[in-house]
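Got a structure for you, questions after.
A single protein chain has been omitted; all remaining protein chains appear in their positions.
Right, chain A next:
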Amino acid sequence: MKVTTIRDNSNARNTKNNIFLGVVIFFSLLTVLPIILIVGELVVKGIGQINLSFFTEIAPDTLQAMVAKANGETIPGGIANGITGSLLIVALAAVIAIPFGIITGVYLYETPGKRYSNLIRDIADVLQGVPSIVLGLIVYLWVVKHITHSYSALAGSVSLAIMMLPLIIRSTEETLKMIPGTLKEAAVALGVPYHKIILRVLIPSSFSGLLTGILISISRILGETAPLMLTTLGNPRINWDITHPTSAVPLLIWQFYNDPNMVELIWSSSLFLMGFVLTLNIISKRISAKHSIN
């Protein structure tokens, strides 16, 4: 009689298993490391520069910064022109993108199977992947060259609005899909006119989802630098005229980075920018967690 021996290799298999777990934990920690290093470095280097005048005064010029540095003082001034510029540009971008984004999202939700809807959906997907610098180029050709005839806040807003648009369209459609169909049916059964169904039923019941989508899209565009370099250029003063060159916080960071006298200001400005973006992110996560339909 033949005896088959089954080799017991469970030890080797268990060892491999444990080694792999170790590798996974190692690489996961390696992923976390840069986050901690980046946030830590910004906080350590930037917090000292943040004071009241950081928010109320405009950016210093090279000479002021050089004199202050030579005397061993902290560099005067702040980033008020950048903050107001960012507010202006982002607010205008939101005003352009939000209504069109929501209208298009509602349209896609209302006409799901149509070939035209699929086309719009595909275009939104492609548009979402277009590099922001390419959007800057295009808006330069459209707005800077033909509408405002100079670098302008409006041009920056248009480029950022194009970035926001596909995000809002898709988040609107996805949010609407989660509303129970019975709500709409009830309204239809009561004979409510179509526009009132949209304004009084669909949008209010998906409000938190829409808000989350809007906040996320704003947090995506707040830190954008590349398209603004090609469209709004920057401005040493506070400017509220949308047809004039305007500064923005990321543009100021770029300017400080390129000027050896002002390089110390990059940390506080970056800390401010990142803090703002992350706060928006956290708020939007909170809203969506609170109101998620389960």
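In this text, a residue touches a chain if its C-beta (ideal position, glycine included) is under 8 Å from a C-beta of that chain, and two chains touch if they have at least 3 such contacts; residues count from 1.
We adopt the following convention: contacts and distances are computed from a predicted model.
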Chain not present in the shown complex, as UniProt names it (candidates "Phosphate transport system permease protein", "Iron-regulated protein A", "2-keto-4-pentenoate hydratase" or "Peptide ABC transporter ATP-binding protein"): "Phosphate transport system permease protein"
Sole residue of A:I47, A:L87 or A:V134 that reaches the chain not shown, by the stated touch rule: A:V134
From A:A59, A:L92 or A:I162, residue that would touch the chain that is not displayed: A:I162
Among A:A124, A:L176 or A:I214, residue touching the chain not depicted: A:A124
Touching residues (missing chain, whole complex) on chain A: 13-14, 16-17, 20-21, 23-28, 30-32, 34-35, 37-39, 41-42, 99-100, 103-104, 106-108, 110, 119-120, 122-135, 137-138, 140-142, 162, 165-166, 169, 193-195, 198, 219, 222-226, 229-230, 250, 253-254, 257, 266, 270, 273-274, 277-278, 281, 285
